[in-house]
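Dropping a structure here in structure tokens format, bear with me for questions.
Of the protein chains in this complex, one is absent; all others appear in place.
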Amino acid sequence: MIAPWTTQILPPAVVLVSTLAAIVIFVAGEQRQRLRIWVNLAAAMLKLVLVVWIGLEVLAGEEFLFRFELLPGLELILHADALSILFASLSAVLWLVTTVYAIAYLEHSPNRARFFGFFSLCVSATMGIAMAGNLLTLFIFYELLTLTTWPLVVHNGTPEALAAGRSYLRYTLTGGVVLLTALAWLYGLAGNAVFTPGGFLAPLAGEHGAELRLIFILLIAGFGVKAGLVPLHGWLPKAMVAPAPVSALLHAVAVVKAGAFGIIRTVEDVYGLDLVAQLGMRLPLIAVACWTIIIGSLLALREHHLKRRLAYSTVSQVSYIVLGIAVGGLLATSGGMVHLVHQGLMKITLFFCAGIFGLLLGVSKIDQLDGLGRRMPWVSGAFTAAALGMIGLPPLVGFISKWYLASGALAAGMPLVLAVLITSALLNAAYFLPLIRRLWLNPPGTLAEAPIEIGRLPRLALMFSAVATAALVVVLGVLAAHPLSPLNWVVKIAQGYAP
Amino acid sequence: MSALVINLLPVLAPLIVASLLAFRGRPRTFGIAAAPWMPLLLVGPLLLASRAEMTIVLLNLRLGADAVASPLIVLCAVAWGLAGWFAANRIHRDRILFWSGWLVSLAGISLALLAQDIAGFYAGYAMLSLASWLLIIHARSQEAWRAGRIYLVLALAGEMAAFAGLIAIVAAVGNIALAELANAVQLEPAWRWLILAGFAVKMGVVPLHVWLPLAHPVAPVPASAILSGVIVKAGLLGWLRLVPPGSEGADAVGPILLALGIVTAFAGVLIGLTQRRVKVVLAYSTISQMGLVLMAYSAMLMAPDRAAALLPWLGVMVLHHGLNKASLFLACSCAPGRSRLRGLLVAIPVLAISAAPLTTGMLAKTGLKTALAEAGVAHGWTMALSLTSTATALLLWHFWRLVRSERGYKTAHPAWVAMVLAGLFVPWVWVLAHGLDPHLLSGLWPATWPLGLAGALVWLKGGLAPRWRPGLPAGDMVVWMEGAARLAGKGLARLARAGAAPMPNLYPVHVRMTRTLLWMERKITALPVAGLLILGLGGLLWLVARWS
Partner (left out) sequence: MKAYDTLMLALVFIPLGTALIAVMLPPTRRRWAVLLGGLAWPCVLVPLSLAIAREQTLTLVFGGWSPPLGIGWRLDALGLVVLWVHALVGIAALPGAWQRFEPEKPESGPFWSLWLILATGVNLATLAADLFNLYVALELTTLAAVALIATDDGIAALSAAMRYLLLAVLGSLMYVLGVGLVYAQTGSLAMHQPGVVELNNVALVLMLTGLMVKAAIFPLHVWLPHAYSNAPGPVAAIMSAVVGKVALVALWRIWFETAVDPPMLLANLLGLIGAGAIVYGAVAAYLQPRLKMVIAYSSISQFGFLLLLLPLACQQAFQGAGFHLLAHGLAKASMFLAAANIVTVLGSDSIRHLPGLDKRMPLEAFTLALAGITLIGLPPSGGFTGKWMLLSAAWEVQGWFWMVLIVLSGLMSAAYIFRILALTCFHPARRAVHHLHARPPKITSFAALLLALLAVVIGLYPHPVLDLLGSGVPGAGP
């Protein structure tokens, strides 16, 4: 048992750890590199410790709640339930790994203080989203996430980066505006209500059905921009001009998962899946998710630029989460939620590897991958493991998510969803297997540029990050039935929503 | 604990050895040396025959050798082991590629053989399919890539279809033990067909067989041996595990499968006769023989209460074909025409597969006939079955003539010899161990007359004169499939190009807007205009106030 004041102070503490780190980094300036590295790593580890601590307490049944009144009738609420801890722990772990990666990757880049400052702020915002206890708090941190990730997207300062940043802002700010409208409307209808498993809007369904429907569409659209639902995904591939740690973080942890998380909270904790079905919104949501899954994969097939192909793959895969939630039932909900973790791990590994290839060998296109297995076996191995996981090869984590999603779809009586999942798996194979083949089985091509030399420690750090996440991809799949695996945690969460 | 280790070892050891190959120097040498011995680890679980459950692995993994898998385990241990021995000194190029594919396939098939739950079985099967691709594309020539591509497409499609079907089971009852599957679940026919079709790809049932004739010529000889000998039978295992005889509604599909089996049996031979390449002919022979296995399986489906008794006969068929076909493949690179001994070493399996009297082939045929009789199949089928023997004999005669002109190594590899001997004796040992009645005497005439007919046909046709041989490409229907795929690809590409219209260039709009705005500002900044605006607005407000 812990003291009551700790339950109040821990959630904001988790959010503020990286804010403080950011302030220190900004104030310290560009020159203090050692300090910056230490602050980054210390903050990341501290955050992980805090999240684990909260997680263990939540497991033991402790409740965490922090309230702050912003305006009369508007409260900022931070809490820690099992779903928060799932997202928060994913973010914390991956932030730590990405920090190590980014420190090594940006060894010779300018503007590192700015980068790491906004990087830390971005994680603060993500933690805020994870710990949000009501829609307002989620929205506030969601907008803060937009603000803090934009500088990361345009970090390189090239015309492409700035254009990508403009596109990113256009999409995400419009999404934010849509969310604000929905939020204000919802507050007008239902007042300041906190996230409740099963939703709190059921009493209003009688007279305000049409309005609830419209609000739902607005909420899904607002969150869908970041989650990359087609056709709101246009910013994702363009944002690939950002440095690799940014792509890794954005696509595995922060932005797209925040969008998906927002949709999970909306469907499960604001509306409740039963109300969603009652309003007739469940099938359209499933349809949108399926559509995104297929289109995302089809678009990925066309791409010859490596990171863009991975971006479209993200678009497709994140909709698995939405699909799982929308189909409902214990199996599908578990599958969708666990894919939050699994896809994060696999995608971050892929981006890490793509980043290493890009940095050290100047590889940006698919056909430059020829023969890299010989040059960089560990990184190629990590890439292969993650790619095979994405295809759904057992016993990797991707297979576990697919298993649960597919059985959940059939348990809910939706064989068409199963068809979509299978088509998607085949398409995934179609655009990932050629990459693996190129890595290992094609004779090495000539490099576009001479390989860059970086120090031994940064090189090790880069490889360690990629290999560590790849190892997690394998281990969490093989040991999926372990009581402490994400799968079991997710099943517990799903049991709370869909007994 | 020990059960756990013994059951897990055949799966993990090949993977560990395969990872050793990544490191240059000692580990690699050790890995290549150890690789051929790996299949022997399968003997352990076979002898132990006990279950191990690992609640933290995968989705609660269960391992153990049972009666259904035991013939395949024996086959795998023997054939894979001997082929590995063969490969150890006959493979010199791209050794890491070969051995990694070899070992991971072995791990996959071991897992599939030993798995006692659905997820574990599927995991092994998927691993096997993917790793076999590495063996097929080993040569890395144009032809090998094409064969690999077609194999992969079909294998993945089949795997996905099977996955769909087995997920239907899982959705109903979860990841149950395979032993309880028969009674636990009622599948709708659609799902059952998906499972059957999915695993049928591996077996080479027409029309999903097209990858076999393409894959065999390009794979290295030992790889072809285990491909035809062991790997295709994984499909059978899939059928037996997931659509077991006795499951609800399974008997309804029996007759259809029976018909499919006989069609496959004949089709394989007929197309095989048109081919000129040795390994392609053997591939078609495999297809044909798998049709017979399909018939046995369908018989088991149609007589579920006798299924347990028929299982050993199925085992005979599997062992017989696997070992003999493997030795025929090994023969392809050993220049059998060179010496009498080698000729003999080829003749024995040829006769066996043709189901000559007193050979293991006769045993297999007997088993099949027993099964059909138990299933209450009409007598006409048995007649058709005998005709397949004729057809097979013709095909193998064709093979015999082609293989004798093959060139290869100067010596007969001991592994090849061992394989032939195994093919000769192991099925008999199996029959005796299971106390089956080989119907030696009663089976003699039914085994002889089809061969006699074949011989007559050969003599009549004068050794299959080239006139009537149409020029079918290996893989026959695959050419149409490829054409269709190409058209679809073009269509998709056109759609994609249409959908990816470039964004309009907004910069001139921006410039124009700026100019317009600045012009407007300049105009209204002029005092007279400003004054007029003020008065005008005031007037407007007054009008509105007046009016309301």
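Letters A and B name the chains as they come in the text, with residue numbers starting at 1 for each one.
Quick note on the criterion: a contact is a pair of C-beta atoms (placed from the backbone, for glycine too) under 8 Å apart; a residue touches a chain by one contact, two chains touch by 3 or more.
Source: prediction; values computed, not measured.
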Shown chains that the omitted chain touches within the full complex: A, B
Contact residue for the chain not shown (choose from A:I9, A:V58 or A:L180): A:L180
Touch criterion as defined above, residue of A:F139, A:Y271, A:F383 or A:F399 at the omitted chain: A:F139
Interface with the undisplayed chain - residues on chain B: 510, 513-514, 517-518, 521, 524-525, 527, 530-531, 533-534, 537-538, 540-542, 544-548
Touching residues on chain A - with respect to the absent chain: 69-72, 74, 76, 114, 139-140, 143-144, 147, 150-151, 154-155, 157, 161-162, 165-166, 169, 173-174, 176-177, 180-181, 184-185, 187-188
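Note that only the chains that are shown with their structure count from here on.
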Chain centre separation in whole Å, for chain B relative to chain A (CA means): 37
Footprint of chain A on chain B - complex, ascending: 22, 55-61, 97, 119, 122-123, 126-127, 130, 137, 140, 152, 156-157, 160-161, 163-164, 167-168, 170-172, 492-493, 496, 500
Contact set on chain A toward chain B in their complex: 298-299, 302, 331, 377, 381, 388, 393-395, 399-400, 403, 406-411, 418-419, 422, 425-426, 429, 433, 441, 477-483
